[in-house]
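Every protein chain except one is present and positioned as in the full complex.
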Amino acid sequence: MAVAAGGVVAPRRRRWRNLLEERRFLAPVLIAPAVLFVVVIVGVPLGWAIYLSLTDAIGGSLTGKWVGFDNFTDAWRDQNFRNALENTLIITLAAQVLVVAGAAVLSHFLVRDFRGKWFVRLLVILPWAAPVSLVTIGWLWIFDSLFSIVNWTLGKVHLIGVLCGAFSVDGCSATNPPPWLGHPNLAMFAIIVVHAWRVLPFAVVIFIAGLASIPTEVEDAAKIDGATGLRKFWYVTLPLQLPIALVAVLFGIVFTAADFAVVFVLTRGGPFNSTQVLTTWSETIGIESGRVGAGAAISLYLFPLLLVVTILMLFFARRAQVT
Amino acid sequence: MAEANDDLEGACSGLTRRELVQRGTAAAFSVSMFGGLAERAFAFAGPLKYKNRHLKGDLKIMQWSHFVPDYDKWLDNVYIKRWGEKNDVQVKIDHIDNSLLPATAASEAAAQSGHDLFQFLFPPAALEQQTIPLNDVVQEVTKKLGKMTDVAYRSSYNPKTKRYFGFADNYVPDPIHYRHSFWFNAGIAPNTWDNVRKAAAKLKAAGHPVGLGMSSELDSRMFLMSLLYCYGGALQTADNKPSINSKGTVEALKVMRDIYQQGESDEVFAWTASSNNQAFLAGRLSLAVNAISIARSAEASGNTALSDDTWIAPIPRGPVRRLGNEHVMGVFFIWKFANNKAAAKKYLVDQQLGYRDHFLQSKFYNFPAWTSAVKGGFKTMRKLTAADNHKPSGKYTVLTTIAEKYTTNIGYPGFGNAAIGDIFNQSLIPQMFAQVAQGKMSPEDAARSMQGQFKTIFAKWKEQGLM
Partner (left out) sequence: MRKAGTYLVVGPFAIVLAFPFYWALTTMFKRDRDLYNTKSIPYVYNDNGGHAHWDFWNYMTFHHVSFLFKHTEYPTWVENTLIVGVAVVAITLVLALPAGYALARLSGGWGQSMGVAIFLVYLVPPTLLFLPLSRLITELDLKDTLWSLILVYPSFTIPFATWLLMGFFKTIPQELEDAALVDGCSRLRALRRIVFPISLPGILTVVIFSFSLCVNEFIYAFTFTSSTAHRTISAGVPNELIRGDVFFWQSLMAAVLIPSIPLALLYNSFLDRFIKGFTGGAFR
């Protein structure tokens, strides 16, 4: 009896096992949970948000009357929205330039050995380890109109005039220090600095990983060929670092463009709505002013922007990849 | 440690150990002390009929973190406990920063779940469709206390739908704070806007500029609209049509431009709600338009040289009138999906009827929407404020005068409707003033362009049927 039962059971178990061995079956089984999770938690709300952007929903309501693309065209007609779009682009681009330049240089030196390397790395990592909303509050005081530590320092080294000239801020002096968050140019600069400061550690680490991934054979070959210093950097290091670098830039762009906390805490979009970005302007219109559909539409302008950037970057990353 | 776990369980299972114990205690206490709730409940005449079982339960309230921390301490630890025990309701208040109230409200509306009572600091007109009309509650209180003040009426009533979308609970007058010694030295009193304009340059030269903000926050928004009123301008007409393009507006823009160019620096564009406070308390500013949190902070800091020199006065007079906005307007609403509407309504009524305590505990910050809520009305309030013994003596008396005569709602002379709320939150008025002050636009162009924007916004809300 037992033998017969065993005989009946065994083939079925083997069949299951074979199924799981099957690539075509195993792959979806492994991927499905992750995809399902993301689709439900992100996809469903996204679909809903897209629906909202096509309605005139107000006051936190999740339903409204159909208005087609009116929200999108109305947004475009609003000068404040156009400024927000422009600012998003400027801030993201400028911050990334700073990040890439800084990370490329810093990573180059951080792979060398020197005394205190561990401690220096700790200091470099700190901005990344701190919660962004809290640390930006700290920057609020650093840029305070009255108590700014930056102004105090600049004042002591007599660089205030230079700074004001560079940003075309009138009427600056030691007794009338630059209002970091009160002048559109300075405020934009402050926001860019905080974004770059926050993303730099992350980029440095990725760049270091990129440098570490250069195969030793390539290093040795370069040495044999006599490529050193700048030439080595340009012809060997840079091309090999490029795929990783692009990844870092891509994430940096996403984190900066889709970020809400930094601008919200530092300037609330001020002075006089001149530093609004898409995320903060969508919150102002959609939540504070109560026009949910309009706010959703403003938010959605971000998507195609980032999509284009993402596709471009991944395309170049694939091209530049050394197999 | 245990607390956190309790709450986690509670979310899934409905009633935690702690809540059960608390309710048991509250029930036992009230039964033993008041011998049955029924009589009290049925003592209410009028459209509201409370039955015993409707009052048992929870009441969840969301309101702002008061600028006078002692008020919240009293409210959370004394008042709601007392009220809750009297009414056999477990009251829970959450406080958040006022700037985050709209986002939390939107989230609750989207979720169709949240607190029972929610407080806004400006008329929550845009949420009308998500809330229940409070006409009955208003009626109840009016029966006992007479009519509410104009400020309150026009901040909580929608003439189009004939609904009270909110219950106006309190308003906060917005005086000016000024450093008496600095103005004395300048030889001018900040009694009219013209005087302020004249003194601005002198004060700046003395290192003590005036602190009139033009930034995207509460203080600036309120103050700049007040400036408009003083010069005869307004955002809309009495029958709620946009009217920002007027001679009064242009005049106000010109005055502010002069004051800024002669007497202020760019910092005023960057201020948060606390910046003018900080600058004043650091001894830098000579004038600020702000609720009395500045004066109270000065007193609390122990810096008598500063606090004795800080005088309070009504908003300066313009050529047309002397009138200012409230600093904040406390309006409560009850969600359509609230769990305990009966308790919420009773809470509102009781709070207003007993407002004297709130008036005192907030250190005269909160004035009641129904003046008779403090027995004797403004006469009594004047006496109470005069009794404050901070120097210069009697300095808070003028607060009552401001509350009585010189305070109005946003949207004056019309109602605080959804369009006004929209404009208010986009900081369009500070933006307009800032652009003119910086010379980016002429006053006439700015007013005209703003009128165009207003028309669009008003039209949008009209389509919603709210206006």
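As written, the chains take the letters A and B, and residue 1 is the first residue of each chain.
The rule is short, and it goes like this: a residue touches a chain if its C-beta (ideal position, glycine included) is under 8 Å from a C-beta of that chain, and two chains touch if they have at least 3 such contacts.
Because the structure is predicted, anything quoted here is derived from the model rather than measured.
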Hidden-chain contact residue, picked from the options A:94, A:164, A:186 or A:200: A:200
Chain not shown: contacting residue from A:106, A:191, A:245 or A:294: A:106
For subunit B, the residues touching the chain missing from this view: 1, 3-4, 7-8, 11-12, 62, 64-67, 69, 92, 94-100, 103-104, 106-108, 110-115, 273-274, 277-278, 281-282, 284, 293-294, 297, 301
Contact footprint on subunit A, counting only the chain that is left out: 17, 20-21, 23, 26-28, 30-31, 33-35, 37-38, 41-42, 44-46, 48-49, 52, 60, 62, 102, 105-106, 109-110, 112, 114, 118, 120-135, 137-142, 146-147, 149, 152, 197, 200-201, 205-206, 208-210, 212-216, 244, 254, 258, 260-261, 265, 278-280, 282-283, 286, 292, 295-296, 299-300, 302-303, 306-307, 310-311, 314
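Note that only the chains that are shown with their structure count from here on.
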Subunit A-touching residues of subunit B, taken from the complex the two chains share: 99, 102-103, 105-110, 126-130, 207, 214-217, 265-272, 275, 278-279, 282, 284, 418, 421-422, 425-427, 430-431, 434-435, 453, 456, 460, 463-464
For the subunit A and subunit B complex, residues of the former touching the latter: 56, 58-62, 74, 78, 80, 140, 144-147, 169, 171, 175-176, 178-183, 187, 267-273, 283-292
